[in-house]
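A single protein chain has been omitted from the complex, and every remaining protein chain is retained in its original position.
Chains here go by letter, A and B, matching the order in which they are written, and residues are numbered from 1 within each.
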Amino acid sequence: MSESHAADHAHHFESVEHEFDAGKLGMWLFLVTEIMLFGGLFVGYGIFNYLYPEMFREAHHELNKVMGAFNTIVLLVSSLTMALAIAFIQRNDVKKSKLMLIITFLCACTFLVVKYFEYSAKIHHGLLPGHFFTNTDLQSANAALFFSFYFVMTGIHGLHVLIGMACIAWIYWRMNRGDFNAHKFGAVEFVGLYWHIVDLIWIFLFPLLYLVV
Amino acid sequence: MAHAANINFYQASHGWKSWLFTLDHKRIGMMYIVTTLLSFLIGGIFALLVRIELFSPGETIMSAATYNKLFTLHGAVMVFWFIIPSIPGALGNFFLPIMIGAKDVAFPRLNLFSYYLLITGMLFNVYSIVTGPIPDTGWTFYTPYSIQNSGAVISMVMGVFIMGFSSILTGLNFIVTVHKLRCPGMTWYRMPLFVWAIYGTSILQVMATPVLGITLLLLTIERYAGIGFFDPKLGGDPVLFQHFFWFYSHPAVYIMVLPAMGIISEIIPTMSQKTIFGYRAIAYSSLGLALVSFLVWGHHMFTSGQSELANFIFSLLTMATAVPSAVKMYNWSATIYKGSVSLTTPMLYALGFLFTFGIGGLTGITLGALSIDMHFHDTYFVVAHFHYVMMGGTAIALFAGLFYWFPKMTGKMYNECIGKLSFWIFFVGFNTTFIAQFVLGVNGMPRRYFDYLPMYTNWNRVSTVGSWLIGTAALLIVGNLFMSFFRGAKAPANPWNGKSLEWQAESPPVLENFAHTPTVTAGPYEYGVKHG
Partner (left out) sequence: MEQNSHNNTNKHTHHLVPFKVYVVTLIALLILTVLTVGVSYIDFGKGNIYVSMGIATIKASLVMLFFMGLRYDNNLNRAVILSSFGGLAIFFFYAAADSWTREKPKLVEVKAAAVAISLDELKKLELGSAELASKGKEIYNVNCASCHGTEGKGDGIAAAALNPHPRNFHGALSDWKNGASAKAIYVTLANGIPGTGMASYQTLPVADRWALVHYVRTFLSEKPASASGDAKYAAAIKADGIGGSGPAVKATIPIDFAIDRMTK
């Protein structure tokens, strides 16, 4: 059996399924590192939120809840389309899978465009991190600290969105080339897992940053 | 692809490109050996210079500013270029797949990528050294000094960031390998204990290293933009940096020592020709140590201004770390008892480990006691403790492992006489250097000090002379390995009568490790047990 699929998988695995399983475990382990990396930022945020509740409350009102909620919905939809891309290739429907990848990519673009508008508004009001903070409206001491968190957390998240987009584009290119079918689609699934983590992190970022009561 | 049954992995392909672009875990392991041993020598030179400066109080051969840079470099190079990558990258890479009967690691290209990440990170560090000013913050980069000073901190920490990813990807690779690539019959409880140790280490590498990553990233951003997380003037907390830093760096010391313990677990049964005492206890203790290591990082911060509650919790939990280590020490000793012991070079190094790691571990517990650490923190007592565990633990075990597996990796024997000589010079030199530092610490000499009171002179001199012995031993060790690689006598496939899978392979192994995938029917230490 394995002889006919000899070209389908690396020589140290016995089968495509074996390779797929190993790759999936590898991707989950990589996602652990992403959780720990972002997690550090959440830990810092949590600690300071507790120490300076009034300042966080005042500063967060500067964030645009509507844009934040819209972006949340955009990412959730993109998670669906990503999952559908995999569902379609599992059923050997390359055409629909490619369509889903395109929609996912466009959702990601939308997300970044909205973020561009948000960041512009902040820059306009001088609500920047650290040294660059020039806003005079906020009364609380150390309000710059909130915006340091805002920019670092959404910035690194945005970077991961960009990386995700590059990965999706790569998968699309490979799918176009005919690399994937119902039997072999590991790379699509693994990029999908990465994309869902990007969505997951935003699920936590949105209420913490935008909806502090 | 031809089944290269009689061609060993060196002969399977030729030319420097076949090495630099190799996907063979054995070749990658050899490249790690060369790189990490070179790093050891470089870090060692910094240490020798530091010790020469400390030969006398006041300025001896360098200014205070230079001294601060040198001990920073010594720490950073030894930790990030040498100790963390060495055993997993070198011996782990070479032997993990062979020990479980696999053809390679799960992701060979990722493996090569890990190696090049290490090199890239090292180059970033070299850049910061060459363009300067060399940072003088100590390898721990504490804020606020690391934020304010004018050294090339960013390029140095970005180098460390990149090397961190090398470590993460290696760990990831090994975990998947152990789960997915065991040969038929290789159940979890038939794996050699070295594999269990590497597995525990890999969990730490994957879970803890990313936190170092975010820490160094935040430090970099703080230097550029003054975001204020660690700056009290902006509402931040410098102690928070220490929490972030030590959340990684404490598990990191177990990344350093767990693989070392794994090596000892291999050498002792073989050299005693007796099955290991308490296999499961040692296996579980590797995992237990990995888990507990996440709970104790605050013991590096007892005098930094942590709350009383945190100090209390961390001190209490630190006591728990003694248990898994002690289990191993007892079990190794019980293994040797009534065994048929061969005092070969690897066994000498392994026995040396029992002595030096014993001291290192016990003094760690001493420091874990809050009331004692109040006085000993930042003294030479701490310096001596961590050298006993890192050098008297990881380094001595690395040497043991390199000699033990040298015949398997190269098909040649190292020089036994020089091997034994190097052990004794190392052992005497090491203990001289660092027992002197325990004395200095108890008498109150602070660490990272360029100058010291005249009353500390004599013990400092003893320590410096000891360091010269270590340097001599290091040259003998590296020289022996290097020369024997080219001119050593031919070695048999199983010179030590070991029972684990690697001894069933050729010396050196063929490209895919085994001519036919093995089927395992017994444990790795079944000496004197008859099989059907």
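In this section, a contact is a pair of C-beta atoms (placed from the backbone, for glycine too) under 8 Å apart; a residue touches a chain by one contact, two chains touch by 3 or more.
Here the structure is a predicted model, which is why all the values come from computation and not from measurement.
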item: Shown chains that the omitted chain touches within the full complex; value: A, B
item: Full-complex contact with the absent chain, from B:I7, B:L110 or B:A310; value: B:A310
item: Option from A:L76, A:V113 or A:L159 whose C-beta touches the chain left out; value: A:L76
item: Touch with the omitted chain, as defined above, among B:F82, B:W196, B:F247 or B:W459; value: B:F247
item: Chain B residues that touch the omitted chain in the full complex; value: 179-184, 186-187, 207-208, 211, 237, 239-240, 243, 247, 294-295, 297-298, 305-310, 313-314, 451, 453
item: Contact footprint on chain A, counting only the chain that is left out; value: 14-15, 17-18, 20-21, 24-25, 28-29, 31-32, 35-36, 39-40, 42-43, 46-47, 49-51, 65, 69, 72-73, 76-77, 79-80, 82-84, 87, 90-91, 182, 192-193, 196, 199-200, 203-204, 206-208, 211, 213
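Operating definition for what follows: only the chains that are shown with their structure count from here on.
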item: In the complex, chain B residues that touch chain A; value: 1, 102-104, 106-108, 110, 168, 172-173, 175-176, 179-181, 206-211, 213-215, 217-218, 221-222, 225-229, 234-237, 240, 244, 512
item: Interfacial residue positions of chain A with respect to chain B in the complex; value: 10-13, 18, 21-22, 25-26, 29-30, 32-34, 36-41, 44, 47-48, 52, 55, 129-132, 141-142, 144-145, 148, 151-152, 156
